[in-house]
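To keep things clear, I will list the structure first and then write my remarks on it.
Complex shown without one protein chain; remaining protein chains in place.
Entry: chain A
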Amino acid sequence: MLDARGPPVQFELQAGEETKLQELTRHWMNERHAPDILPAQSVLLGRLLDHIRKQNDTVQLLRADPDSSEEEHFRIMLAQTEIERVKFIVRSYVRTRLYKIEKYARYIVATPEVQERLSETELQHARRYAHLVESHFHRTVLQSLPEEQRGLADETAFMPPMIPEPDKTRAVFAMARTNCPPVRLPDGSTSEMEKGQISLTPYYVVEQLLARGEVELV
């Protein structure tokens, strides 16, 4: 990482430990592959954003300094490019969540368990969007219909529910990050994944493993 006073300082890493950026990349991929909304990584995101801001300030400072050498300028450029790339991942991560939040907004509003997985801002947006969609439906369709037909939560046999929910049976590729405890498969048998093994399974089978960080979606 770039420092105003000296040469770039690297994150100090234990073997096998992941950097904050690698951690975010993992969560980003998980989020993009999972049909359900995963828990928000607010702390991680906040740290990275802080870091981006600091890096940016440092870069501005160095650029303004007329004494910076040619080599330093080159290094500044690399740092700036890296910042842009990190921002891209953060942006994509945030937008992926936003997409799911809007898609399942009405389900989120009705389900407290899911709300716990959202950050305060996200939850606010979900509520607002759900309200927006409902009032749009009301203004365009429902208010012109006879009184009896105005509900938005009809439950009729053989019709899909009116509040869409994430499809947890969707197939995902899961890669084991450690040796995993056995999971129960839909047919009742159990399966155990070794470290590095990749399996194609329905999402709900690996849901708990994913929550504990024992697998990642690829």
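Note that in this section a residue touches a chain if its C-beta (ideal position, glycine included) is under 8 Å from a C-beta of that chain, and two chains touch if they have at least 3 such contacts; residues count from 1.
Methods note: contacts and distances are computed from a predicted model.
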Omitted chain, identified by the protein name its UniProt record gives, among "Putative mago-nashi", "Cytochrome b", "DNA replication complex GINS protein PSF1" or "Translation initiation factor eIF2B subunit epsilon": "DNA replication complex GINS protein PSF1"
Hidden-chain contact residue, picked from the options A:19, A:121 or A:191: A:121
Among A:77, A:185, A:198 or A:218, residue touching the chain not depicted: A:77
Interface with the undisplayed chain - residues on chain A: 49, 52-53, 56, 77, 80-81, 84-85, 87-88, 90-92, 94-95, 98, 102, 121-122, 124-125, 128-129, 132-133, 136-137, 139-141, 144-146, 148-149, 154, 156, 159, 162
